[in-house]
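The next block holds one structure in the form of structure tokens; read it before the comments.
A single protein chain has been removed from this complex, and every other one stays in its place.
And now, subunit A:
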């Protein structure tokens, strides 16, 4: 598999009145061509900062303290602003979490969608506008030709997000970073947008980094899933590995917090509050909220333990010396559910072979 992006030892902090916020504390991951990598994790865990740093769109008070971001054999961290501008929007495009701040309120949407094309490619105004119209239709803006000259505030939250998606896709980027692209959308449009992204991904082999809180969406789109907590990736694996055989106690908590059809009482919520990134705890940042925490969790940061060639998790529970614990019921159910699926699959395969 071809790597298109390789992030290593990324550390980012922010200067604030209260002190240094250690937002990203050693993030590492690879992105392969044509895959969708979902990043999930607690609010404030560093998903947006990680991906914004790839685009080099960090706030002014940000410091990149260490790390490399390799794209096409070059370290993006070392590129100057001018070089980054060429990459942004053409090679790597981003859909932001908040559609309103990524649209220009004083420019018609037709112009805004056409703009990246005009900037990166030699193309006439008319052609660019036609492509823009095509894309606006593709993302499902009703009566698109009538509304080309409307301004962002004249659209609903979801419509604005679809316009943002059109802008991101118009140059057919190599990497698409989508930061909660469907959060503002209803499920129908969400499904359409996801189908659209998959379709375009297949056509131009774009790699997608997809940030979302919606674990249903993750199950639908992701080839692989990275789980973030307190400025680090704490578990990464294929979609099946994360949903059916999760290993990190934070992932357990995450998967247990969703209402299922049977949920009647109050929902399970992970106790406690997120780590204070002004003064991150030593050891496993999750330990104060982890019912399975051991002494070592308070002392030393756990390294990654491999569960399979594609699956690793940073928790001391996986150390050979650690006691065996039983995960929460929801997780046990998931595991059993998966074993049933695997058995069924085997049966089908066997039947197929017999035929």
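Couple of notes before you dig in:
Methods note: a contact is a pair of C-beta atoms (placed from the backbone, for glycine too) under 8 Å apart; a residue touches a chain by one contact, two chains touch by 3 or more; residues count from 1.
In this section, contacts and distances are computed from a predicted model.
Matching "Nitrite/sulfite reductase", "ABC transporter ATP-binding protein", "Copper chaperone PCu(A)C" or "D-lactate dehydrogenase (cytochrome)" against the UniProt entry of the left-out chain gives the name "ABC transporter ATP-binding protein".
Checked against the full complex, the candidates A:71, A:155, A:292 or A:305 give a single residue touching the omitted chain, namely A:155. The missing chain, though absent from the display, is touched by one residue of A:16, A:282 or A:310; that residue is A:16.
Residue in contact with the omitted chain (choice from A:4, A:54, A:166 or A:217): A:217. In the full complex, subunit A touches the omitted chain through residues 14, 16-18, 21, 40-45, 48, 59, 97-98, 100-101, 142, 146-147, 150, 154-159, 161-162, 180, 183-191, 213-220, 239-240, 243-244, 253-255, 257-259, 261, 263, 266-270, 273, 276, 337-338, 341.
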